[in-house]
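With one protein chain held back, the other chains of the complex are shown just where they sit.
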Amino acid sequence: MDKSDAANQNAKSMSIIITKGTLDWAYPPMILSTTAAAMGLNVTMFFTFYGLQLLKKKLDLSITPLGNSAMEMPMAGMHMQMPNMLAMLPGATAGATAMMKNMLKKKGVASIEELREIAVESDVRLIGCQMTMDLFELKRDDLLDDIEIGGAATYIETATKSDINLFI
Amino acid sequence: MDKSDAANQNAKSMSIIITKGTLDWAYPPMILSTTAAAMGLNVTMFFTFYGLQLLKKKLDLSITPLGNSAMEMPMAGMHMQMPNMLAMLPGATAGATAMMKNMLKKKGVASIEELREIAVESDVRLIGCQMTMDLFELKRDDLLDDIEIGGAATYIETATKSDINLFI
Partner (left out) sequence: MDKSDAANQNAKSMSIIITKGTLDWAYPPMILSTTAAAMGLNVTMFFTFYGLQLLKKKLDLSITPLGNSAMEMPMAGMHMQMPNMLAMLPGATAGATAMMKNMLKKKGVASIEELREIAVESDVRLIGCQMTMDLFELKRDDLLDDIEIGGAATYIETATKSDINLFI
């Protein structure tokens, strides 16, 4: 019996397409999914495009400050926006990534690895996109064991029955 | 009696998560929400992540031309795309922001401040994300008075009852 059979037939449901694979954009789908699962919803996450990165066994996520004019980080009590010239310097991506990880840790926010583990334990259906695997030459073994592999049709079939549908 | 009680129980409804805080990406949620409210829908806007910026009392939004290869602005009748090298020059973000503001004004498009005011007057529910406030060290007093503060669970509870759900 797979997770789709096990799902509570009377519960509300949510399906999310996850298309982004940066450290910052990994948070919204992970927080929404684990919260919804905790509230009793049946949750499906379909990882495709750049978002398929989030199903890799070994996560290596970064955040780029470039082209992200609304990224603002509190540093020593001041709110700073990083101008594009600064964001261009060698190491800026690594610096912004470290800064964000520190901020999240300081605030007690779970890591993406931890949230992903909670999703698995909460019986969230995690589906990796077959077409994206082919396109980016990812092998089944690069991805978590505890997921399904499917295509756009798998997603659409699920989404037609979901109360909440989101594209992230 | 708060806005959720006052809502018309028979009307259609729309819930939007707003996660981006740049000048350009502020427009889609504001235009969709005010249009839907004018059509009689019950509208909820949940501002989180970079989008929480849009609830600040004092808005200071900009647009970055970097990494946005589809940004095209009509200038003197010609449609130009700004190459990344140009977009890197000091002042390019300020320049693109001014250019976009001028274009919007010339075309008679309302400012984000004006659209936000219309949303408030149209009884759109505006919810600021508590977790994001903590993360970015924003105080309640930095944000508009006329909003609620809530979390992911508040959003999901509302979204399960909404006819249209969007993640922007």
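Note that the chains are named A and B in the order they appear, and that numbering of residues resets to 1 at the start of each chain.
Note that in this section contacts are C-beta pairs under 8 Å (C-beta built on N, C-alpha and C of every residue); 3 or more make two chains touch, one makes a residue touch a chain.
Quick caveat, the model's predicted, so the values are computed rather than measured.
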item: Residues of chain A (touch criterion as defined above) contacting the omitted chain; value: 17, 19-22, 48-50, 53, 61-64, 66-68, 87-88, 90, 92-93, 131, 134-137, 151-153, 155-157, 159-160, 162, 165-167
item: Residues in chain B touching the chain absent from view; value: 12, 14, 24, 27-28, 31-32, 35-36, 39, 41, 66-74, 77, 79, 83-85, 88, 103-104, 107, 109, 163-168
